[in-house]
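Note that one protein chain is taken out, while the other chains of the complex remain in position.
Here is chain A:
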Amino acid sequence: MTDAPPADQSQTVRPKYIGKKVERFEDPRLLTGRGLYSADIKADRMVHVAFVRSDQAHARIVSVDTDDAAAAPGVIGVFTAADFPELPELSAPSAMKDYHATVCPVIARDVVRYVGEAVAVIVAQDRYLAEDAAALVMVDLDPLGATADPVAALEPDAVALHDNVPGNKVLERVFETGDAPGEIAKAQHKVSARFRMRRKAPLAMETRSYVAQYDSGRDQLVLHTSSNTPGVVRDELARLLNIPGNRFQVVSPDVGGSFGGKGSVYPEEAIVAMLARDLERPVKYVSDRLEDLTSTSQAFDEIVEATLAFDKDGTFIALDAEVIGDIGAYSIVPWTAALEPVQVVSFLPGPYRTPHYRGRVRGVCTPKPPTGPYRGVGRPAAVFAMERLVDMAAATLGLEADEIRRRNLVGPEEFPFRIGSGIRWDRSGFLECLEDAASSVDVADFRKRQAEARKRGKWLGLGFGTYAELTGIGSRIAVAPGMPINTGNETASVRVDATGAVTATFATASHGQSLETTLAQIVAEELGVRPSDVTVKQGDTALTPHGTGTYASRSAVIGGGAAIVSTRSLLKRVKEAAGALFDVDPDTVETGDGEIFVPETNHRITFPELAQAVYSDMKALPMEARKPLEAQENFDPYLGTTTAATHVAEVEIDSETLAIRVTRFIVAEDCGRMINPLVVDGQVHGGVVQGIGAALLEELHYDDTGQLLSATLADYLIATAAEVPALDVHHLETELPENPGGFRGMGEGGTIGAPAAIANAISDAVAHLGIEVQELPMTPNKLFRLIAEKQGKD
C-alpha cells in the first residue's frame, strides 16, 4: 500500500454524480401526497365535463337529443358535433406511400366507429351532475355492422369503416433484403407459426385529465394535461384552434405514468381547451377508469405469421413474415397508424444475422379504440414472435436456447450491423448479455430440477428473451415511419441566476422517469455543483420554443445529451467570469461541489459569490465580463443508439390447475453508462412487471360486435406484487455509444424482453405435451384449451 502514488493534487477532486445512486428528488413530494396532478387543480368558477360515449361499435348517428340533459340541474351546456362546425378534424398524415390517413372528428359526426367514442359533451357544476345529465342524452344510433376481427376486416365483404380507406387497409409496407421466400423454399430446416399478441391497455395509474383556463383579459389559454408530450399537444392544438403559441401554454404538471397511452393528442384535450375559451370559465375533465379502458389508445393487437429457415448447425438463413396489425378505428395523432405495426416488421429480425429477410405488414381498421404508442412499440410483438421461432428452431435441432442464440447473435466485431429491415445496430452487448444471463441460470442444473419436479406434478420451464432496440432516436430516423413531426432533438438551457442557484430547463416531460433527479445529476457533474443544487424545469411549453416530451426511451439520451452540451457552454462562461475576477487564465479555473477555484491558489468562491459579481456588483468585473451565466444548446443524435438485453424467465405450472407462476426472472442488459442505478433498476423492474402482465394476464377482450368485455379492473387484470418474483437485474457496460454521455435509452426494455422470455418458458414447461405458446397472454384457461385440443387430436 505504501507504494501507491500520492494523489495528484492538480487532478480534479470534483465528485462524480453520474453513475451514483442518488435518491430521487421527486420522492419526498410524490410519496407524501404533495404532488400536483392535473386533477388536483382547482379554480374559481370551474366547470366539469362528462362525455356521452357511444355504446355501439359502428353506427350512423340518427339523432342526439340533448333537451332533457340541457334542462338538468347544474348543467351549463350540452354540446354535440353540430356545435363545433368550425373545429378541424384530427388526422395524422404520413409520407409513407399506400397510406390512408383516417379523419377523426373531435366529437363523433354522423358516424361512430368504436364503443367509447364521444358523441356529446356535458358541462356542469360538478362531475356528478354532469353524469346525471349525460344519462339523459338520447342518442339514436342506426347500426352499420361491424367487422371487429382484423383478418375478417381485410376480406372483400367486410364492412368498410372509412370511405377513404379502401378495404379497411390503412397501410401496407414490405421490407426485403435478399431472397427470403426462395431460400426458405430450398432450406432443409425451417419452423413456422402464427403468433398472436392480444390487444392490451397501457393503464397508467393516473387517468387522462385535462384542465383548461382562459384569461380573456390577456387572451391567454393554459391547458394543464396529464400528457407526456405537452409540446406535441401544444403544436397540434395551436393549429386546430388557430391560436399562436405565445397565447397558448400547455403544461404537464406531475403525471402519474403514461406507458404511451397519454402521449398522443386526444379529442378531449381539444374540446376542453375550446370550451374554456368559449365559456370563459376554467374547464376540468378527469376521465374515469371505464373511459380509460375504452377511449385511451391501446397496444399491440398483431398477428405475425412467420417462417425461419436455418441450416443443420442452427445458423439462420432466412426469415419471412406476414403481419397484420389491428390499428382500431382511427390512426393515432400525430404518430400515425404505422407506429406500432410497421415497427413489428422493422424489428422482427432482431439482434441476429439473418441474411435473407422479407416482412410485409398491413394495418387494418376495425371498430375499436385506436392503438397507439405503448412501452416498447412494436418490439414486444416482434420479439415474442422471433424468440419463439428461435426456440422452435433450437428444439428441432436439439440445441439449448442459449446455444442457438450464441451461434446467431451479431458479434462484437460485426458492428455496425444492418439487419434485413434496414435498421442499423451500433455496438452493444448482444453476446455479453446472453452469456451473463446464461451463466446465471445454469441450464444443466435446471434440466435436472425440471425432471424431478415433473414427478411431483410441477412443470418447470426456462425461457430466454434476447432483443435489441433503438433508443434515443435522432432526426435521421422517424420514430414512426413517415410521421409529420421531428422528435430527434432536444434543447436545454442552463443558467445560474442572481442568487447563484442553478436552473436547467428542458422540453422533456417526466411522468415516472425520475428526470428531475437524473438530469440534475448530469448538470451538477458538468457544472461542478451538487445535484440537489440544480432545479430541473420541464413539461411546460412556455419554457422552450420547441420540444415534444418524454417517450421512446429518448430523454436520458437526447435530453441528457442536451444537458451536457448546454452545461459545458455555461461552464465556459463561468470560467471566463471567474478568470476575469481572479485575473487568471479561465482554463486554470475549476469547479466542484458548488465552488469555483484555481487549484493550489487562494482563489476560491461559491456560485452565489460569482453571481453577485456578475449580476449585482458593478465594480468587481468590467462591463464586458458581466455576461449572463446562461447557455442554451441543442442536441440531436441524428441516428439512434442500440440497447440490448437478455431476459430469462423460469416458470412453474401446476399440472392439475394449470396455474402459471413466474418463479425467477433475470435481466442482463447493456444500457451504456448508467446515470443513476436506482432509476435504471426501477425502470427495468416496472417494465418487466408490465411484461409479465402482457405475458400472463392483460387482455382487452372484444367480442365480434366490437363490445369490450373486460372493461373494469375486475376483468382487465394487471400483475400485482403477488404475481411478480424477485427480479435479478445485471447491468453490463460494454462499449459506450458515441454520444455526449455514453447513455443508451432503457425505459422500455422490460416490456420488450419479458413477454418473449415467459412465452418461451411456458413452452419449455409444456413441451412434453406437444404444445407451445403462440398467443399472449397465455392463461391457465387457454392452456387447458390447448391441452384439450391436443388430446382430442391425438
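Just so it is clear, a contact is a pair of C-beta atoms (placed from the backbone, for glycine too) under 8 Å apart; a residue touches a chain by one contact, two chains touch by 3 or more; residues count from 1.
Just so it is clear, contacts and distances are computed from a predicted model.
According to its UniProt record, the chain left out of view corresponds to "Carbon-monoxide dehydrogenase medium subunit" among "ATP-binding cassette domain-containing protein", "Carbon-monoxide dehydrogenase medium subunit", "Cytochrome c-type biogenesis protein CcmF" or "Sugar ABC transporter permease".
Note on the undisplayed chain: of the listed residues A:Arg127, A:Lys284 or A:Arg375, the one touching it is A:Arg127. Contact with the chain not shown here comes from a single listed residue; of A:Asn486, A:Thr601 or A:Thr657, that residue is A:Thr657.
Within the whole complex, the absent chain has one touching residue among A:Arg194, A:Lys448, A:Lys572 or A:His701, and that is A:His701.
Listed here are the chain A residues that touch the chain not shown: 127-128, 131-132, 135, 288-290, 656-659, 697, 699, 701, 709-710, 712, 714-715, 717, 719-720, 722-723, 779-781, 784-785, 788.
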